[in-house]
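These notes concern the structure reproduced below.
With one protein chain withheld, the remaining protein chains of the complex are depicted in position.
The letters A, B and C name the chains in turn, as written, and every chain counts its residues from 1.
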Amino acid sequence: MSFSQRTGMFISETHTDAMEWCFTVEKMLVEGKTKFQEYQICEIPRFGKTLFLDYCIQTSALDEHIFHECMSCPAMTTHPNPKSVFVAGGGEGATLREALAHNTVEKAVMVDIDDELVAMVREHMPEWPRGSFDDPRTTLLHMDARKYLEETDEKFDVILSDLPDPLEGGPAVYLFTKEYFELCMDRLSDDGVFAMQAGCANMNYPDCFAACLSTVKEVFPIVRPYWAIITTFLVPWAFILCSKKHDPLDLTEEEIARRFSSRGVKNRYYTPRFHQSTFTIPDYLYQAVEEKGQIMTDARPFIWTA
Amino acid sequence: MSFSQRTGMFISETHTDAMEWCFTVEKMLVEGKTKFQEYQICEIPRFGKTLFLDYCIQTSALDEHIFHECMSCPAMTTHPNPKSVFVAGGGEGATLREALAHNTVEKAVMVDIDDELVAMVREHMPEWPRGSFDDPRTTLLHMDARKYLEETDEKFDVILSDLPDPLEGGPAVYLFTKEYFELCMDRLSDDGVFAMQAGCANMNYPDCFAACLSTVKEVFPIVRPYWAIITTFLVPWAFILCSKKHDPLDLTEEEIARRFSSRGVKNRYYTPRFHQSTFTIPDYLYQAVEEKGQIMTDARPFIWTA
Amino acid sequence: MSFSQRTGMFISETHTDAMEWCFTVEKMLVEGKTKFQEYQICEIPRFGKTLFLDYCIQTSALDEHIFHECMSCPAMTTHPNPKSVFVAGGGEGATLREALAHNTVEKAVMVDIDDELVAMVREHMPEWPRGSFDDPRTTLLHMDARKYLEETDEKFDVILSDLPDPLEGGPAVYLFTKEYFELCMDRLSDDGVFAMQAGCANMNYPDCFAACLSTVKEVFPIVRPYWAIITTFLVPWAFILCSKKHDPLDLTEEEIARRFSSRGVKNRYYTPRFHQSTFTIPDYLYQAVEEKGQIMTDARPFIWTA
Partner (left out) sequence: MSFSQRTGMFISETHTDAMEWCFTVEKMLVEGKTKFQEYQICEIPRFGKTLFLDYCIQTSALDEHIFHECMSCPAMTTHPNPKSVFVAGGGEGATLREALAHNTVEKAVMVDIDDELVAMVREHMPEWPRGSFDDPRTTLLHMDARKYLEETDEKFDVILSDLPDPLEGGPAVYLFTKEYFELCMDRLSDDGVFAMQAGCANMNYPDCFAACLSTVKEVFPIVRPYWAIITTFLVPWAFILCSKKHDPLDLTEEEIARRFSSRGVKNRYYTPRFHQSTFTIPDYLYQAVEEKGQIMTDARPFIWTA
């Protein structure tokens, strides 16, 4: 067996004390720093154009569609006629893009605190928003998404919480608490649907997911975890759909296909055929919820330590 | 954002030109070399006891049950009454263990070419075979599995092909060809079921899977790909079940639960609830089959290059 | 003892099969590719601004003065009155800078094949040439330095061979051969002095130095190896001074101080006090010459394989 050492440029990400992932940087495209985070956009072999935030891999051309279809489409599809959408975070503009893909939508409000990141995406990653920032239905604001929801009395059919992980000192810690989820519940219309990214879904670090699921169960009447396999992340990723009235498990493959077709939605990963499987998560995640599922509150938030 | 460099001992594995995975070696337990491969058994944080072969992560205490349940149980369960089982490869003894877990089994023949590796597993990884090498139903042989099948006229209800990836110059290259699959087909009883590990199932390197699926379709009447999420592998893993008469998709959750119960099978990952989802693979894998699905033959085998 | 994995961006260089050096990239300043090489200019902690060529660390703000004083000043000082200087390679402009620091110089010809690299240095690394490209005494040309010497009939008091290592397929392979050294000998004035960088000077890979020393001994009457400790390189570096008449070992500390003073030279590393020590290399290098000192010729050049 031949050994080899390395030559080249790399970005390394530590995932728990067990491992580091080291990505080959073929070409550094843009590098910079906003008030909230450092970013790099690079060419990575096979992944293509890839965004790193604070040296964590965030999204790549290879499979950004998987994350963003899953972030947006299950909630959008579960709602029978989503007209108004709120996106919390989602700086790459692709969650917004996937929401706007449902032609029922008349109004989309996206609130991302990091205006510099969004400006950078507009310039250097146009393949992500694909014009959605400039869609006439879009209102784009830069402030704390929770503050926006606290101050508005608008109601939304769908709220999509596409936020960074709750890292120590990061801007998202208090958008993963019971108080935040109660606020989202309150801002949903009577048949509204909420979805969130909920951390990684492997056996190594299901801690964030476990806390998320435990907490949203305290708030929403219908709670459905789901997951997606995202090559770029090296771990499967968890999401949670929370709902006032509509249950995604009631949707047949045919009904989903019908809604996609009538709304002009064309997916590559979250397809009608794949709906049921997407909402079937393995037993180890339920076990993690039992063992580690703390309730996250403003007084005792969850801090990501992987 | 704080940078950090490394201190410590690590095993690194390259996965395509895009990335390297680097595992923290807390403690080196055993290291050695057989005629066929180098091995290390280490303690890795969160993974626990972990086996590396030729510096590729192979199996860990954290989730070896996921791989081995999926390697063995779908085929075993699909067969209504499996009495005889053949395991090609499977040196850790855990595929054999999972097959023997079905109390219908009267005879299991395991043929792994690497006797030194099996001896090492016996001594240093007894948590994997858990006594199955010494089960009275077991016949354990050390030779080329294909050669054994060529020379025997036995028939088996289930054949499980738990082989290393077809690396250049490695012992498994000709156990991934049409000729090998035809041999397996021939050695199955009339209602026999075959299953194989079929490479990684991410978007980065679906090449091996694509070739496997294309090839077995030339040989077996019923072909059903499935997959599993294995934290230790950092990529989802593909398997293929091939069958003469019985189709796993005909099995209801209830029927699977009934068979588990009557045969004394208790699984943690491949549960009756998870069966359907396990047999639902994403569209990108089917697309890879169309684009890259070469037929593997003895004259033109597939060589793993990731 | 605490383990740690890495987070951040890095450039890695392999030095023989024994080790890899991995540098922390605090900030990528410029990245690009010329016809001959790839380059990165980065901020590295403690090193400051640092140039990598083909992912090998080349020079850093921390101690570029050590390399360039040693590349230029021993030969310049050994010559009693250097008026004309030829620099082969030396794209960073700092070898030229150190030659021009001797105010006896009336004419300096620098020939570096890589015009794009020199243009990049001018723009992004002005701390290296410090105006020397625009010195009225300088003639800067972009072509193969050996070809230039073959075609000219000029004579030079000092020739400085500041070339990249003779990598397979690289532009410097035939500027490390006996034929090239004979050409340099021929282009020196009657009391001319030649100096070259001659590879690394550690025990791991003295191969290039050994071949250089063996070869120049075939050509020049006076041959004096010397070395420098360059923090940025992680290995000590070898140089060789070759001369027609003047011997650096004849220079006393006082005479060197006098020459520095009358010529306006102010050094930080290669000082009069340090001259003797600089020209005293350890026995292991002489032993390497005996064991590995092949004569490099155009027909059988030395190829760097570390």
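FYI, a contact is a pair of C-beta atoms (placed from the backbone, for glycine too) under 8 Å apart; a residue touches a chain by one contact, two chains touch by 3 or more.
Given the structure is predicted, the values throughout are model-derived calculations rather than measurements.
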Interface residues of chain C (partner: the chain not displayed): 1, 3-4, 6, 10, 14, 16-24, 37-38, 44-47, 54-55, 62-63, 201-205, 229, 231, 234-236, 268-269, 271, 273-274, 276-277, 280, 282-284
Residues in chain B touching the chain absent from view: 3, 5-14, 17, 19-20, 22, 25, 27-28, 31, 40, 55
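The definition used in the following text is that only the chains that are shown with their structure count from here on.
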Inter-chain centre distance, chain A versus chain B - centres from mean C-alpha coordinates, in Å: 33
Centroid distance [mean C-alpha coordinates] between chain C and chain A, Å: 53
Per-residue overlap in chain B, given as positions that touch at least 2 other chains: 1, 3-4, 6, 22, 24
